[in-house]
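Pasting in a structure now, in structure tokens, and then I'll have a few things to ask.
With one protein chain withheld, the remaining protein chains of the complex are depicted in position.
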Amino acid sequence: MLVSEIYTPKTVEEAITVLSRYPDALIFAGGTDYLRDQADVEISFPREVLSVAGIPELRQVNLTERFLEIGAAVTLSEILELKENAVPSLLSDALRGVASPAIRNLATIGGNLASGSRFMDSWAVLACLDTLVEARDELGARWINVNRLVSPEGKPAIPKASLLTRIRIPIDPWDISAFKKIGPKNYPCPESAAFAFAARADKGIVSDFRLAFAGERALRLREIESRLLGMRLPLSQKDRKQIQSQYRATEDPLSPGLRLQFNALIDGALDLLSR
Amino acid sequence: MTISFILNGEDVTVGIRSGDRLAPILRHHFGLLGVQTDCLHGVCGRCLIFLNGSLVPSCMVPAFRARGGEIITIEGFSQTEEYRDIVDGFRQAGLETCGFCETGKILAAAALLEKRPRPVPEEILVAFSSVSCRCSDPDLLVKGVQAAAELRAGRLYRRARQ
Partner (left out) sequence: MAGSDKPQDTAKTDLEDMELNGMVYVATVRSPIARGKILSIIPPVLPPGYRIILPQDIPGENHIVSFGTEVPILASGSVSYLGEPLALIAGPDSVRAASFAAAVQIDYEAEEPLLNWESFSSGQVLAKRVAVVGDPDLAFSIARQALESTFTTGSIEHYYSEPQGALACFDYDKFAIWCATQWPYHVRDSVALVLGCKASEVAVRPTRLGVHLDGKLWYPSLLACHAALAAYLCRRPAKILLQRREDFLYTPKRASSSISLRAAVDPNGRLSAIDARIAVNVGAYGPLAEETLSQICLAATGVYSCPNVRIEGYAVTTNTPPMGAFGGLGAGQAFFAIESEAARLAQFLGEDPLDWKSRNVLKKGSRLITGEVLKDDTKYDEIASKLALASDYRRKYACYELVRKRRTDRYDGPMRGIGFSFAYQSAGVFFSGGDSNVYTVEASLDKDLHLVIKTSAAASSESVRRIWCETASAAVDIPPESVSIAPPDTDRSPNSGPLTLSRGITVINRLVERVCTAIQKKRFRDPLPLTARAVYRLPKPVRWEEGHVSGQPLEGAAWGGAVVEVELDPWTLEIRPVGVWICADGGRIVAPARAEASLRVAAASAVSLCLRERLPAESEHISDESFFEYGILGANELPPIHVELLQGDKRDESKGIGELPFNTVPAAFLAALSQAAGMAFHTIPVQPADLAAPAAEAAGGDAK
């Protein structure tokens, strides 16, 4: 077994110091994502591991009138146990579908967002809600929109050598929203993906519309979303078909199977808006 | 490295390596056979423990995370009254397991009843999704936990009256 150095900082400050010295250190919170692909009884770690699950600053939850701020090391179970109207239903729907209660007691929201290999269930929801995530490194702290955690090819792009410390979710209510998970439920595969959409209407006119889809690649098409703004609800057949064909016409890196499902989910969202 | 923590109510210290999972340490070093290393993936539920009050699959926890914490395994939990509520409740309902998943099912029930003293069937079945076994009978799992919940409520009521 390669002997790894396990750093267990007590503050974010200390964590950043370690990270700046060892930029390739593995940031380890719940570890459920990291251990997902490991099959041996002995865990294979890189040379440096930064254990952040116990840092009190990363475990705070703050609710204001407009935002819900959650520390990156808050577990998925803890989020689900927050009082009911504090958490957007999109997010609780997404988190409720993750693994099992025992795994949810370990898995953290930061970990769910920061998976390097693919997008996990929370990304589509948080992207849809235009969530901000705070990333800190030795140069300071900055807020990044979750939608920017995506490379041009549509893959996850987490800033290197930074610690995600908290997420800030706008909690203004939505008139219509839905979360759907597709593909095998028990283990993330190429065919697994999450879909989230939310819409707001003001006096029967669409004032806001968001739609995100993410599996191994992320898809959020703001140009199409903005076309919906100003449309009258319930959507007319013409409007519905127009948006449908725009989504179908996009070139994106989805596999044929996922493409079919993505189209079906768009149809579902538009169907909801047509009623 | 050496870590110290509270295990089933006792202060313990053990030397571990960075890549050790918690489950084999509990099982082999501390002789706690109620913690099984089976799927090594957090799915089968045979390594479930309470870590700092939270039900987790100990095969998915690196041993270093136990430092300064409190761990309860089935061996410790079986000394509690909550354990009796559950075992008696299961028996009353006629719930039998294959034996291998019993620990996981008892602890999953315990974790649920701690948070939801009067769980509805859906909550019960979600709780048992932490344990994956071919012997699971959804009907009797629900009845077993409901019976355990009754016994637990009765016991707590009697204690409050004293």
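Think of it as A and B in the order they're written, each chain with its own count starting at 1.
Methods note: contacts are C-beta pairs under 8 Å (C-beta built on N, C-alpha and C of every residue); 3 or more make two chains touch, one makes a residue touch a chain.
None of these values were measured; they are calculated from a predicted model.
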item	value
Which of B:Phe5, B:Phe50, B:Phe64 or B:Phe128 contacts the chain that the document leaves out	B:Phe128
Residues belonging to subunit B that touch the chain removed from view	28-29, 31, 33, 36, 38-41, 43-44, 94, 96, 98-101, 122, 125-126, 128-129, 131-141
On subunit A, residues whose C-beta touches the chain left out of the figure	36-37, 39, 41-42, 100, 178, 180-187, 189, 191, 195, 237, 244, 248, 256-257, 260-261, 263-265, 267-268, 271, 274
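Definition applied: only the chains that are shown with their structure count from here on.
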item	value
Intercentroid distance (Cα basis), subunit B paired with subunit A, Å	30
Subunit A - residues contacting subunit B, complex	1-6, 8, 28, 31-32, 35-36, 38-45, 49, 51, 53, 75, 77, 81, 99-103, 105-106, 186
Touch list for subunit B against partner subunit A, complex	1, 17-21, 24, 37, 40-43, 45, 48, 54-57, 60-62, 64-65, 67, 108, 111-112, 115, 126-127, 129-130
